[in-house]
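Heads up, one of the protein chains got dropped from this complex, but the rest are sitting where they should.
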Amino acid sequence: MTLKGGTSLWIGGILVALALFVAVAAPVIALTDPVMAANLMNAEIPPGLEFPFGTDVQGRDIYSRICYGARISLTVGIVSQTCNSLIGVTLGLTAGYWGGLWDDLVSGLTNLMLAIPSLIFALAIMAILGPGLVSLLIALGLTSWSYSCRLARAQVLSLKSQGYIQAARILGYGDLRIMFTQVLPNILGPLIVIATLGMGGAILAEAALSFLGLGIRPPFPSWGSMLSEARDQINTAPWLSVFPGLTIFLTVLGLNLLGDGLRDILDPQATTRRA
Amino acid sequence: MTTDSLLKVDGLRIALAADSTTYNAVEEVSFEIGRGEAFGLVGESGCGKSITALAVMGLLKRPLSLGGGKIVLDGEEIQSASPAKMRDLRGRRIGMIFQEPMTALNPLSPVGRQIAEMFVLHQDASWSEAMDRAEEALRQVRVPSPARRIKDYPHQLSGGMRQRVMIAIALACSPELLIADEPTTALDVTVQAEIIDLMAELCAAKGTAILMISHDLGLVANMCKRVAVMYAGRIVEAQPAEEIFATPQHPYTQGLVNSLPRLGERSRRGQQRLREIAGVVPSIQAYPPGCRFNPRCLRASDICLDTAPAITPLQGDSLVRCHHHG
Amino acid sequence: MLLVLARRLANVVPTVLAVIALVFLLFSVLPGSFISAMSEEGRTIDPAVMERMRKEMGLDDPVPVRFAKYVAHTVTGDLGVSFRTREPVTQLIGVRVWPSLKLVFAAMVFAITVGVTLGFLAALRPGSIVDTVSMVGAISGLSLSQFWFGLMLMYLFALQLKWLPSFGYGDGGLSHIILPAVALGVGPMALLARTTRAAVLDILNADFVRTARSKGMSERLVVKWHVLRNALVLVITIVGLQFGSLMGQAVVVEKLFAWPGVGSLMVDSVFQRDVPAVQGCILMIVLFFLAINTMVDIAYVVIDPRIRYR
Partner (left out) sequence: MPTNAIVQGGSVMRKLVWSAAAALALLGAATAGAQQTPRKGGTIRFTSPYAATFGSLDLHTTPRATDEIVGKAINRTLYKWDSANNKLALELATSVSASADGLVHTYKLRDDAYFHNGRKMTADDVIASFSRIMDGKNAFPGARYVRVIKGAVEFEKGQAKEIAGLKKIDDFTLEMTLTDRVEPGYYFFDGSTAILPKEEFEKPNFASNPVGLGPFKFKEHIPGSRVVVERWEKFYKPGKPYADRIVFVIMAEAAARDVAFRNKEIDTSILGPAQYVAYRADPQLSKGILEVAEMFTRSMRMNPSFKPFSDKRVRQAVNYAIDTDLIIKRLVKDKAYRAVSWLPLSSPAFDKAVKPYAFDPAKAKQLLADAGYPGGFELEFTTSQNESWGMPIVEAMIPYLDKVGIKVKPKLIEVNLLSDILIKGDFQAIISSSLTGPDSLATLRCFYSKTPRSACNYVDFNNPAFDKLLDEAAQTADAAKRNDLLRQANNILYDEAPVWFFNYNKAVMAYQPWLHGLQANPTEITHQYYEDVWVDETSPAK
């Protein structure tokens, strides 16, 4: 939408593919171990030949940590959005399908989730579970499913009004079968778009939680924790934050562009549904 | 040939810009409308009749653009007139009614104001004066209790009422030409006739010529003196209204005529059902070579497959574009 | 109008009740006791004092009893007493509300003026330089990490250019609010630019705009008479949603710029396990969200006649 659909799809796709490649190939392309290769004698060396992105306060190679950090950051993005989609679709489908009390309950829950900002919700969950990857996945995976829930519910209701579902019932199809064969394929496109955009949001949320002191559990690196740790040295050792910051920006930008591009293909009527 | 020509469209071509190539959405379209005359343009949706109308209004938008040809209004070529000049023409000299009365009016503006805009725009009226005249215009299109209605919003009016408002807007400045693009398609059958009658009556009173665009040959033939039939971006036949029913020349026109339900006709032809034209209008990207109707034509022969038929003039200013007309 | 309010209220009450219950539930399982509210680097805490305070705060009651008490108090507007400062939570939050509102309003003013303007300009000239630049800017704005952007603003405008103070509330004047408002507003700004552009493009393609053009109206008048108001209806939805959730999203910016708002109080209270204060803050944030949404609903009624008569 921003650029011509194709352009944003391409740029976004390349950026995301690059991030994925880095994550998968981290052991191969990283120069050193991200944790154990600490050497305090090498601390805070500016970018150069030996350490392309410089070293951090512990004397660890920032480039290698970014490579491994991709694994954490992308895991956070992908897993949390998968959770959100699953929860949202399940609740939305069943609510729209069965209606009645359950529908009211789910709608109430959706309103609740919208009313409490997801960052605050995630913060509370992180405080309860303590910092760490699993907590992070739970905190981000449970707190932003309202979009996909609304989407699924709306789709079921529209199919219901068009008589598809009655027809399928008359043919003797079970509830589950109808949901999966009739409804799901119809919302898959927009769902992928929501999830792609949500991944970028999750990576940014991880950075925000790290800033607040409730992120991933070190020493294994995530981009957000690297950025957060480096903020005090922004004046003295800017490379500590420039590279993780840039990596986060480019990856999230890539995901957003990809989402935009995919929307043009998968969800053409949604010009204003979600900007 | 009418002596007092109001609108003359000559060799109109409308270009459609796609990814890397340009298609001709409309080509070789020529017709002429005399002062006060009602002219009909008929065809299935997608044949190019609506964009022809928009081209006359100068309202073509990307990816569509004027590719060639002349549009002459009252002796003056307007196809490359300045935007300011076109704005002055629109509304004042050419009015237009659109198909969807539901969406053609601004939902957030009272209908009275939407009519009054015409007087403010073209007749330098003040808003209060314009509102008075809007009320009068509503009365002319026979909207009951117009004084109250001018404050109503479009969603408070029925479809027929809204279309009356549209007519009031289009005719507010007594234009010389009214373009009516499927004005009744979205309305109930009972309302359709009222609207058509109203339009015809008001135009007759104001001496306004009509370019009536519809897929409904019956409707157009009732109202218009002459009718042109479009298919896939070209005019395939043009005849006076009575004759097109009596002696349709082009196989496509014959199909259209046959698909019309006619009182009496049906019983005379026994149990024969309404005949539809098989197939669909080809998309612009996939116009077949030769005669564009050939995939659907029962009379298609070899020549139809590779040579596009030229125009064959018939009696008067009638014409047909077919290798096997008649 | 009253009907809208009544219907809205009927929706709001259960949400608020659910929030109260959820918040209580979440924080009754929070690890870390009340001691955390009192602890500080390296200093030991007197066990006898802690024991007494627990009793004083009624923390030894069973959970259902505490819940019942909590709900009863909350409904009457009594949010309890802060573990940390021992002052009433309503008072604790009360002094934070005005700075919070100021920040949120300032951020929204920035987001709306810049975002809507950019979106409009972009939509009026689709494919132009203006369009491309503002939309690339918008998507970049959505991809920025908030605290990172805030820090950059601080370094550029406070330290390097020395145009603005770097942090704090100051005397509550304009100069202190600009940087945090921009840092907070950049996300909604980007979103609004994109939404506005999409909405305006949608409307420019609408039938009634074609009607307006067929009337011989200049583009300027088309936009002024027919596009603006309709675009507003679409934009206002996003404005409402953004606006409402901004008080909660301000957490990071408030922390970074040492802005004395509700968000930073909430985060600090979470870390200090000052449960009554956290509960109060979340309630405040939710109420703000609901209030803004109610106002948006009312705004619809004013702008869109279709709703008024429905």
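Chains here go by letter, A, B and C, matching the order in which they are written, and residues are numbered from 1 within each.
Convention: a contact is a pair of C-beta atoms (placed from the backbone, for glycine too) under 8 Å apart; a residue touches a chain by one contact, two chains touch by 3 or more.
As the structure is a computational prediction, the values presented were derived from the model and not from experiment.
J.: Check the whole complex and report which displayed chains the hidden chain contacts.
T.: Missing chain, whole complex, touching shown chains: A, C.
J.: Looking at C:N11, C:T85 or C:S140, which residue reaches the missing chain?
T.: Per the contact definition at the top, the residue touching the missing chain is C:T85.
J.: Give me the chain C residues in contact with the hidden chain, please.
T.: Missing-chain contacts on chain C: residues 31-33, 35-50, 52-53, 56, 84-87, 91-92, 95-96, 99, 151, 154-155, 158-159, 162, 165-169, 255-261, 264-265, 267-268, 271-273.
J.: Extract the touching residues of chain A with respect to the undisplayed chain.
T.: 35-38, 40-41, 43, 57-59, 127, 130-132, 213-214, 217-219, 229, 231-237
What we mean here is this: only the chains that are shown with their structure count from here on.
J.: Can the chain contact pattern be summarised as a line, a ring, a star, a complete graph, or none of these (other)?
T.: line
J.: By mean C-alpha coordinates, which chain is most distant from chain A?
T.: B
J.: Mind pulling the chain A residues that touch 2 or more other chains?
T.: Where chain A is concerned, no single residue meets two or more other chains.
J.: Mark out which residues of chain B touch at least two other chains, giving numbers and ranges.
T.: In chain B, no residue touches two or more other chains.
J.: Which of the residues in chain A come into contact with chain C in the complex?
T.: Residues 1-3, 8, 108-109, 111-112, 114-117, 119-120, 123-125, 127-128, 130, 200, 204, 207-208, 211-213, 224, 227-228, 231, 234-235, 241, 245, 248-249, 252-253, 256-257, 260, 271-272, 275 of chain A touch chain C in their complex.
J.: Write out the stretch or stretches of chain C touching chain A in their complex.
T.: Touch list, chain C to chain A: 11, 14-15, 18-19, 22, 26-27, 29-31, 132, 135-136, 138-140, 142-148, 151, 155, 191-192, 194-195, 197-199, 201-202, 234, 238, 241, 245, 247-249, 251-252, 255-256, 266-267, 270-271, 278, 282, 285-286, 289-290.
J.: Report the residues of chain B in contact with chain C in the complex, numbered from low to high.
T.: 57, 59, 86-92, 95-96, 98, 100, 103-109, 117-118, 121-122, 153, 155-156, 166, 169-170
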